[in-house]
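Data first, discussion second: the structure below is written as structure tokens.
The complex is shown incomplete by one protein chain, all other protein chains being positioned as in the whole.
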Amino acid sequence: MIKLVQTLLSSISVGSLYALIALGYTMVYGTLKFINFAHASIFMLGAWFSAIIAAALLANGVTGIPAIVLSILIVMVICTTLGFVIERLAYRPLRDAPRLNVLITAIGVALLIENVAALNDVKIPGTQTTIHGFGTQPGKMPELLANADLFSIPLGSGTVVVDKVDALILGLSICLMIVLEFIIYNTRLGAAMRAASHDARTAALMGIPVDRTISITFIIGTSLAAAAGFLYVMKYPSINPPVAVTWGLLGLKAFVAAVVGGIGNVRGAVVGGLLIGILEQAGAAYLSPHFRDVYVFALLIFVLLVRPTGIFGSTAVEKV
Amino acid sequence: MSVLLDINSISLSFGGLKALSDFNLLMNKGDLQGLIGPNGAGKTTCFNVLTGVYAPQAGEMRLDGKLLNGMCCNQITRAGLARTFQNIRLFGNLTVLDNVLVASRTQIRHTMFGTVLRSMGHLREERALHAEAMTLLEVFDLAHLAHETSRNLPYGSQRRLEIARALATRPKILLLDEPAAGMNPQEKKLLAELILSVREKFHVTILLIEHDMCLVMSICERITVLDHGVTIAQGTPQEIQCDPKVIEAYLGKPMESEAI
Partner (left out) sequence: MVALLRGFYPYAIAILIAFVMYKVMPVGAEKIDLGILQINSFFTKVTGAIGIAIIMAVSLNIVNGYTGQFSLGHAGFMAIGAYTSAWITHYGSIHFFGNANAMEGLFTKGSALFVASLLAAGLVSALFGYLVGLPSLRLRGDYLAIVTLGFGEILRALLNQTQPVLDEFDIEEATRGEIFTGLGGALGFSGVPKYSNLFWVWSVAIITVIICYRLKQSIHGKAFLSIRENEIAAEAMGVPTTHYKVAAFAIAAFFAGVGGALFAHTLGNIVSPNEMNYQRSIDFVIMVVLGGMGSISGSVIAAVALTILPESLREFSEYRMIVYAILLIVFMIVRPDGIFGIREFWEVKWIRRLFRRTPKETHAP
């Protein structure tokens, strides 16, 4: 019983992380119709920048809640700027290109980010400049929250423990999702985003600045990935090197969440994220922890074969 | 005359919209029939049902006595029913000749192993089909363009290539979806002659969707008129021209208020 509740708690915390990343995938897919492979790399950058900024803040005497708020804001700003640049340079020239080309570009961008991030203090020949990458060694997130339990509930013969980090993840994710929900369904910008994702050409004819709307959608997705990166390193403080396969896998699983929920559907991404979280954690706890990825990908293949549009998705048929 | 295509009360609706209701059509061998109607009348939908893109919700389609219901697109094409597309769908990056060769694949018997080993069957069939494709292109005045990338052809040639490609599948019935769209009167005239000569040379039966009344009236022997998925008239061009229902569908009801 305790195991069940504990598993459920960690599922929700991991699931909301997946949901945050999945939101970015689903939003980009909704408007631009391609899988943004670079999303996982942005998530990775978010994680690494969090560690560096948090360390810098701690060194300057900022601790506790202000440190958390500051570092998450700075990380989101950095990643958002980067997302803007990526969109501008790599994706915008390909607005009308076949989708496969954009997909390949996205793979290229992902490779570029990963490998530039993996550079170790490199001197650019002929100049004094050095690029400080994150290197190829694992990093460490300094402790911002004393990893104490928030509260514990006695249950039967034992106690269920809710720790602060999990609470933070859940709280912050819910906040961000509510903000996103508000933007999408209650603002002019949101209406423009929905219109552009439904039919970009018609939206343009209706006077919606489609290019700008798409950029903004992209940037919002990026900032969510950055936030997810921060929360991820709060939960798992030892950080894998930038080129590690882990990042790509985490991103892929989040994409699976988006597909399971119905790609292009924001609420679907949240539900999908939670589902994936539950599946993975429950599988790890009750079956075998070695096959975490296998459960998720098996679910993906099952969903794609049985209901390719996902839980909330709708079908689009090509006209003949 | 033997019945080649027998369409028996086909119906199809998308959600609440009746795209095609109780559609009947009989085609004898060697017929050249037309299918007309205002925009959105269900003509292309009719083609899509015939070629297996959509499955009809009721009714039967028989080609030479063989039931077409439940077959997928490529099976129907191999059964002998080929089509062209209203919005041209050529294989853009392939050459003109290759476009035709893809369609002639319906004739080959050898497997991919034969290709890899250059078996006798492979050599004989490839050679025969190449020759056949070239003759076909000659008929359509495309032979000199055989090695051009089809994407780069002028519009009129692309339309002709669509027809040539459909013929390469050796169909019993050829379905032409607005072959004259976007052509000038001169080109339309040539196209009409081409369609007639194709029927003679290749012994195919032709069903034609067209907006240009001149063209339809001049070459078709029988015409079916659709409006909102309903067949409102069937008959010879003369009968159709005088049919009040057809005039109403095209021109609207006489304005009674004005008469008063």
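Going by the order they are written in, the chains are A and B; count residues from 1 in each one.
Everything below uses one rule, namely that contacts are C-beta pairs under 8 Å (C-beta built on N, C-alpha and C of every residue); 3 or more make two chains touch, one makes a residue touch a chain.
Please read all numbers here as calculations on a predicted model, not as lab measurements.
> In the whole complex, not just what's shown, which of A:73, A:90 or A:311 touches the removed chain?
In the complete complex, the chain left out is touched by residue A:90.
> Specify the residue from the set B:77, B:205 or B:224 that touches the hidden chain.
Considering all chains, including the one not shown, the answer is B:77.
> Using the definition of touch stated at the top, determine which of A:3, A:99 or A:140 touches the missing chain.
Counting the whole complex, the residue in contact with the absent chain is A:99.
> For the chain not shown, which residue from A:56, A:70 or A:111 touches it across the whole complex?
The single option touching the absent chain is A:111.
> Applying the definition given at the start, please give the residues of chain A touching the unseen chain.
34-35, 90, 93-94, 97-105, 107-112, 114-116, 118-120, 122, 243, 245, 248-249, 252, 255-256, 259, 290-294, 297-298, 300-301, 304-305, 308, 318, 320
> Counting contacts across the full complex, list the positions on chain B that touch the omitted chain.
On the side of chain B, residues 51, 53, 72-75, 77-78, 82-83, 85, 89-94, 98, 101-106, 108, 112, 115-120, 122-123, 125-126, 129, 165-166, 168-169 touch the unshown chain.
Here is the rule we go by: only the chains that are shown with their structure count from here on.
> What whole-Å value do you get for the distance between chain A and chain B if each is reduced to the mean of its CA atoms?
Between these chains, centre-to-centre, one finds 50 Å.
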